[in-house]
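Only a single protein chain was left out; the remaining protein chains are all shown in position.
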Amino acid sequence: MSDILKTTLGPLVLKNPVMVASGTFGYGLEYSDIMDISAIGGISVKGISLSPRPGNPPPRMCETPSGMLNSIGLANVGFDVFVTEMMPKLRAAGATVIANAYGTSASDFAELCRKFDDVEGIAAIEVNISCPNVKSGGIHFGVSGKPAAEVTAAVRQATRLPVMVKLSPEARDLKEVARAVEEAGADSVSLINTFRGMSIDVNTRRPRLGVGFGGLSGPAIRPLAVRMVYDVAQVVRIPIVGMGGITCLRDALEFFLAGASAVQVGTANFSNPTVAVEIINDLREYCTNRNIRPADLVGKVEMG
Amino acid sequence: MSDILKTTLGPLVLKNPVMVASGTFGYGLEYSDIMDISAIGGISVKGISLSPRPGNPPPRMCETPSGMLNSIGLANVGFDVFVTEMMPKLRAAGATVIANAYGTSASDFAELCRKFDDVEGIAAIEVNISCPNVKSGGIHFGVSGKPAAEVTAAVRQATRLPVMVKLSPEARDLKEVARAVEEAGADSVSLINTFRGMSIDVNTRRPRLGVGFGGLSGPAIRPLAVRMVYDVAQVVRIPIVGMGGITCLRDALEFFLAGASAVQVGTANFSNPTVAVEIINDLREYCTNRNIRPADLVGKVEMG
Amino acid sequence: MTTTDNSKKYLKTRIQRVETVAPGYSLLSFECTPPLTGIPGQFVMIRGAWGASPVLPRAFSIVQAGNIGQVLVRDVGPGTSLLCNMHSGDELAVLGPLGNGFVEPKSTKAVLVAGGVGVAPLVFLAEKLAERDVPVTFLYGARTENDLPLKERIENCANLIITTEDGSIGTKGRVTIPLKETLQDQNCVVYSCGPNLMLEAVGKICAAAGVECQVALESPMACGMGTCKGCAVVRPDGSFTYVCTDGPVFVAATIYGGEK
Partner (left out) sequence: MTTTDNSKKYLKTRIQRVETVAPGYSLLSFECTPPLTGIPGQFVMIRGAWGASPVLPRAFSIVQAGNIGQVLVRDVGPGTSLLCNMHSGDELAVLGPLGNGFVEPKSTKAVLVAGGVGVAPLVFLAEKLAERDVPVTFLYGARTENDLPLKERIENCANLIITTEDGSIGTKGRVTIPLKETLQDQNCVVYSCGPNLMLEAVGKICAAAGVECQVALESPMACGMGTCKGCAVVRPDGSFTYVCTDGPVFVAATIYGGEK
């Protein structure tokens, strides 16, 4: 494959640098009716845990200006169903699968990733240490360097698959966390997950989400995500996967220039389920016209 | 004044709980043509430093989805001009003036606040330890409890005026900072200042702001601001002044319910310069119809 | 008998016409090539080209399928307001048909119970049933005589019984009053869509009368197709069910209890 869009993230080789973000594209298969899901650079599937999780009490989402809050709570079918029911179909569809993994302890994460190691057709594991919607685990690992490194090291030992660690914008010191997971063996980092937010229905005086809080995503957070990608790019050498409010080629380019080697599209999939493929086509045209590869753009913002 | 909207923030008594936020309403006088600025609960004037400051190189602002980035850099006329030229007119207009103070060290802050102490007609000082757009001072004091407390204590000693400390959303641990400034003698806290963000012009490959980064404000950040007000309300007893993306009565009510005793309107003044007065009128009607005072709403969100 | 259509498409098209059919209600017509499929009770996710906010598309029941798709929009917030103020020629993105539609009656009679904008899928159902000569009794509840969009279309295909809260037209009171009468003949299936409290009342009345009842629910939605897990509602046993893929049409007893 000598496509101009081919992208290398350490040990992970993707047909193009535009993925869809976990939790915003289900297990990918739902979209087979309306598009060729094998065209997508990578499908980060809905966060998977060892056991199925029912998720949080409703309401689980609400809208905010140029964004949305969700408190899904990692509702998912669990490892076994994912591997036996979804994976065969994903393999058949030719999808590039990134397994988004969630655990409640470092050993939990390790066990899950060890099991992924034996599954055919998984391109990489995205380690979610940044979910704001679960009581244990999730974001607690992501707020500082030490627990983040512990989880990363445990996962690193457990799998030969490429390990992408997903960082939280709520880290007390994002650069420190990024450096810590790099040192602990991450092959790449992806950022950002959602910010913890709150919205109140002033008529009922209750939070608009069943559990009170939720994660903010969408275009609203883009300027924050671009800045964080830039910040992290100053301190790590491993590739960065950028996301947060990407809706079109222009937005994706902003992340490449800030320092991301690849991007993920999240909330925009809801606005337009074919958006990732459209961005890929637009990116191919953009690169072809200029005779460049996406990698030529990475970190090329001109400061000062 | 027995107006139903009268609001007490510790030693500070306001005619109503709706203020305008620093940097978004100039020195207030500019608006005298189009409204009665004495109707506003409080005018937090543009951040004032001991000496005039020219501000940052342009471009200084750009728009983002449901928000804006600014990198003004505390351009201001300085203490002397403010006191001799602006204050007499503000007094004559009957405005309630909140002096937003900026210094580069604790002693700098103290000197400035000591000088404000002698100025007639200043209702309170808002201590800005959260500006993301200046090289020294600003946000550096606001990211952790110790420097925040140092500035607060120095200011506390220097003035008998009510001290409102303005917190940054970029604090590593916002609750810790809030508690620290409460302990150091703050009469109230206001939050949030802007988030550091970045936006890149993909055609020129340069940041859209002259200094690279800027502070994100506007409706985009409202869910984050509401959550932070709620979080701080769980740990401090001093009153909270909430802000971040307020554009109408509904938005203001959200902050009251989350735990704010008063609010400030910022970016929305640009969209509609009379918005603060409209919110005040709508709030009066809301409270009158229900025979309640704004204080009856404070922190009344029903969780769980 | 028509059954739920699972061949959803994502169509970028244009508004053909926006018609105010009652104060606060607009009937949106849009061109569909290939034709919009789907049966009554199925829905579409719709978004205009209005920039960054609101982010999400909005769910609407299909009122008409075919070359010209139709949805009935009630202006209740920013998204619906933008849609109601669109004009012929404006861009529109439509994803559908989604979800599961009403299962048509094995019994000979159908009783449709609509409240407010819940009329939308039931107009489609009434028109389909009329094509098949199934007798339809259509109970339509509203606040006043002004809040009865698409009334004429119903009159053309069903026996329409109106109730209004202020008595300005039809019987004064709630739609549940004529429902109880109608159910004295048990040889029917009830189809209902409207506010949650109404659906629950309708469900309970049907359970008491021993009549099958199908309700179309609403819930906040992001994807409309089972991927976001945002549209959960709680079943009587505490488990979750998803409105977009398990519904929006449910057998009432599975939601409000009293399952036989």
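Going by the order they are written in, the chains are A, B and C; count residues from 1 in each one.
Methods note: contacts are C-beta pairs under 8 Å (C-beta built on N, C-alpha and C of every residue); 3 or more make two chains touch, one makes a residue touch a chain.
Remember, predicted model here, so these are calculated numbers, not experimental data.
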{"item": "Where the missing chain makes contact, among the chains that are shown", "value": "A, B, C"}
{"item": "Identified contact with the non-displayed chain, of B:K15, B:K46, B:R179 or B:R196", "value": "B:K46"}
{"item": "Option touching the unshown chain, where A:T7, A:S22, A:S49 or A:S66 are the choices", "value": "A:S66"}
{"item": "Residue touching the undisplayed chain, where the options are B:N70, B:N100, B:S188 or B:S261", "value": "B:N70"}
{"item": "Contact with the hidden chain (one of C:L82, C:L95 or C:M198)", "value": "C:L82"}
{"item": "Residues of chain C (touch criterion as defined above) contacting the omitted chain", "value": "50-54, 78, 82, 87"}
{"item": "Hidden partner chain, residues of chain B it touches", "value": "23-27, 30-31, 33-35, 46, 54-55, 57-63, 65-68, 70, 72, 75, 218-220, 247, 267-274"}
{"item": "Those residues of chain A which, in the complete complex, touch the missing chain", "value": "65-66, 219"}
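In the analysis below, only the chains that are shown with their structure count from here on.
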{"item": "Farthest chain (mean CA position) relative to chain C", "value": "B"}
{"item": "Between chain A and chain B, centroid-to-centroid distance (C-alpha), Å", "value": "35"}
{"item": "Chain C, residues touching no fewer than two other chains", "value": "52-53"}
{"item": "Junction residues of chain B, two or more chains touched", "value": "65-66, 219"}
